[in-house]
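Quick one: this structure, given as structure tokens, is what I'll be asking you about.
All protein chains of the complex are present and in place, except for one that has been dropped.
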Amino acid sequence: MTPIDTSAAPPLLELSGVRAGYGSIEVLHGVNLAVPAGSVVALLGPNGAGKTTTLGVACGLIEPTAGKVLMAGRDVTGVAPEELVRRGVVTIPEGRGIFPNLTVRENLQMVTYGGARLADVEATAYERFPRLGERRKQLAGTMSGGEQQMLAMARGLASNPALLFLDELSMGLAPLVVEELYGIVAQIARSGVSILVIEQFARTVLGVADYAAIMLNGLVRSVGRPADIEDELSAAYLGGQKP
Amino acid sequence: MLTIILTGISLAAIYAIAASGLVVTYTTTGTFNFAHGAIGMLAAYLYRQATASTDFGGWGWPVWLGLIFVVLFAAPAFGVVVERGVMRRLDGASEVVKVVVTVSLLLALVGLAVWQWPSVSSDPEKFLVGTSWEKFRFGDTTVTGHQIVTVCVALAVAIGLRLLLFRTRLGVAMRAVVDDRNLVRLNGAKPHRLAMFSWALGFSLAAVSGVLVAPERGLNQVQLTLLVVNAYAAAVVGRLRSLPMTFVGALVLGIGQSLAATKLIGVNIGWFSLADLQYAVSPVLLFFAMLFLPSERLRAGAAKRVRESWRLPSLRTAAWGALGFVVAVVAATDLIGADPDRAGLVTALSFALVALSLVPLTGMAGQISLAQMSFFGVGALIMSWIGDDGHTVAGLIVAIAVSAVVGGLVALPALRLTGLYLALGTAAFSLFMTRMVFKQTRLMPGEQVAVPGLDLGFATFRTNQAQITLLAIVFAAVGVFVIWLRGSSFGRRLTAMKDSPVACATLGLDLTRTKIAVFALSAAIAGLSGALVNRSVANSDFELLASMNVTMLAVVGGVGAVSGVLFGGLLLGVINKLGDVLFASNAVGIFEFVKIAVVDLQKVAPGFIGIGLGANPSGAATDIADTYRPVAESRPALSLAVGGPALAWVLARSGTINKWTFVAVLAVMVFGVIPAVPILLRPIPGGRASAAGAFAIASIVVTGAIDWETLTASNGMRVLWMLIACGAVARGVMAIHGQFPHTGAAPQPSPDLVGIDRPLDRSDAIEAERVLGLTEGVLRGAP
Partner (left out) sequence: MALLETRGLTMRFGGNVAVSDVDLAVEGGAATGLIGPNGAGKTTTFNMICGVLTPSGGTVTLGGRDISSLSTHRRARLGIGRTFQRLEVFSSMSVRDNIVVGAEIRESWARTTPAGPQLLAGGADLDRDDEVSLILERLGLMDVAESRVGELPTGQARLVELGRALAIRPKVLLLDEPASGLDDAETASLASLIAELTAAGLAVLLVEHDVPLVMSVCSMIYVLDFGRIIASGTPDQVQQNQTVLDAYLGSGSR
């Protein structure tokens, strides 16, 4: 295992000892996780491990009951998500981060709350995804799953993030579409954006990730380079049986 | 005919404006504003106040200034205040609490208007525009300028809303909130700002509709409020989402009403008169619209963690409490000199019994009803028919049975509905009953019903004292029954159904039957209260507003607990009736330093109490119970708590101390001393228990030595002094004792007070830096 090297600069995102849950039920029991500047970290693990809750804490939607969220070394625990967005933290949540009853253009108009100009947002989105340009007046909810996810990704691109959170991009999408989406993730990563990505389809993301962390029962159990981690994965999912 | 339709269209225009305001607020905030009608009513009054000439007591402003002031300034500003002050705190509260809080707002505003403008003669000629009453003739058809203006405004509102929602970023964001609130935040928009705007817009639209409708219908607080309440039906036709469908609903409503108003006068089915059907078009439409609503699907994952919590007393505690309650009520009323003065308490107990009917329905099963006084009316009506010839026992039984059946029938449509829609459905039922049943001259000649007193053969209940005793016993008995029910198999099933209907269904529970049963039970208790009312009741007592009052105060008191609804019901009775008796003679000038008469406070107090519910969704009873629970758990403390007042009562009964002094002593004991007794009895290191105890006893004796009867002539001043005395004694005991354990949770600090009541922490500092523009770029790695 190669631990994440954080000696050079403070990581862009750091969770330390984060505990959180819903009501009286605690889901995260002290999560420690770091995303070094300019790298892609994949957070993997079975259902119910607490991946989405971890992301919820990181993006400000869920306030932790204990522990800290640091961004570039500054404590942002409890800062509202809309404030984080304006500081370059963009989250694409699980299950299509779009408004189904708004048109494509209106969805992009919402992005401007983060500070960008509509013209720039539209230009970026339609350039990268020409298909969205063709459908700018269509209700987002009537597009195919892949197109919807592209629209969500367009928000990630157009708001020029410093830190990008992606939750289960691949859910319910055909493998080809997933591959295309992760191609874009790789491009975004090359432009220097730090990315935390949650995936169930581990192999899909391991090709893009610099580091991978495995989460089980509300704790990050191991962190390492993708190559080291792949073997551990089939154990985590299928219980030690290798194909 | 064309005239009728055109009149209908102008009416429809008003409903459309009001209903679109409701829909906009509901879709973006998830809160259905029952007070919408009251906002419109208040706006009409305010507008009239601003524009009426000084000769009529107005401010004499020009029409355009009055319109701008009311529609563009006062109403939206009030909307913002309501959002910030009340609604924002309701995030995560149950639907019942949300409904009750906006209902409270309605009641408070109606009270406020009655207080401020007790009698305003409307002056239609000058009301809106001087020339607007001019009639235009097209062949046989006549329209007034006012109608034309109204329709034009409605069209402008429709176009304006369309542009706002589809052409501006703000409008797009408001629609986005409907889809996914969290995603809106992740886009960087602030849902609270959107909510604030949405409330302001909703209030503005309500104001427009109020100002437009008032000149046609005249200024009357309740009628105007209910008129806009009609718009609920239009909003439900639009399923509280679709503005175009809402406009269609408004059109059906307006034309239907206009037709009914002209075509059905004097039409009868048998003795059943359809004359008032025009007022029932809205509830009927509401009802049908609901039948076509998609049935509430049993959703997995819908189980909510509600904020309310109650403790369940044991049956033994309940029985002792019931006995104590009857004794206390009888003893207290015995001290009141003249029998007519006890009338207030009769009403209070009557309300308490109706409120008790909500414990199984709302407290246990989580269903809401805004029609309890209609069941009360059914009970009263049946009792007056059957009990008239002396068959009062039979009358009582039949009254209970019929109320139960009616309750079960109401439950039928309610089966498919929950929360808000159930509240609307029962409100529609209540309106329908008021307009179509309780107005029938055959049923209620002179809009009154004379309910005979119960005659048990060995006992009759002619005096107020006897009536109070009867009601106290009935309340105690039904209360014990309800507590028993709660611990029974049926009660557990109701609680289970409230927690998770879908889980109950997967265990084999027939939800339909269970809901019908609990509605029937609840209606039976309310009907029982009506049958026992023992006086002549006006049909206005069965109105929607009366039902709203009961539901609100029951929830405020704590609808999960019998003691809670007792508190709520008594509060309602005291505010409504006892206050009149107590303060009527010196109503004005009691609190002269603030120039508010107590009788006026009575009008707004219930509403404001209800609005305060957001702070404690479990109701006041839990707070009170938490304060007095240690007393009940310690035997010596309990005997002191019972013995002290009993001794004071004996002194008062024998004439040693006068009645006002008794009240003062009682108040000081109950509020100042008794809560501290368990702490005084339990040795705490460093506490000066004996000194504090001596002070407590001394204060009681001093209070008893003062002649409160001659202290001041004003009842209000007496009450004020008593409150001060209670506070002083409680503080004194605590100060002398010096050591008090903390009970209950520490209050949450308000976010607005950061830095004042708690030190700034890092996130506050970062927030401050952001506001000052210092942190942009830092996160992106810039120095």
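Points worth noting:
Think of it as A and B in the order they're written, each chain with its own count starting at 1.
In the analysis below, contacts are C-beta pairs under 8 Å (C-beta built on N, C-alpha and C of every residue); 3 or more make two chains touch, one makes a residue touch a chain.
The structure displayed is predicted, hence computed values, not measured ones.
When the omitted chain is restored, the residue from A:54, A:103, A:124 or A:170 that touches it is A:170. Residue-wise, the contact with the chain that is not shown comes from B:503, picked out of B:4, B:503, B:691 or B:717. The chain omitted from view is touched by exactly one of B:442, B:492 or B:731, namely B:492.
Summarising the interface, chain A meets the missing chain with residues 23-27, 46-48, 95, 141-142, 168, 170-172, 175, 178-179, 182, 199-207, 217, 233-234, 237-241, 243. Against the chain not shown here, chain B presents residues 297-301, 303, 305-306, 309, 489, 492-493, 495-496, 498-500, 502-511.
The rule we apply is simple: only the chains that are shown with their structure count from here on.
Computed centre separation for the pair chain A/chain B is 46 angstrom, with centres defined by C-alpha atoms. By the touch criterion stated above, chain B contacts chain A in their complex at residues 169, 172-173, 175-176, 178-180, 182-190, 305, 762-763, 766-767, 770, 775-776, 778-781. Within the complex, the chain A residues that touch chain B are 12, 23, 37, 59-61, 71-72, 74-83, 85-91, 93, 97-102, 106, 109-115, 155, 159, 162-163.
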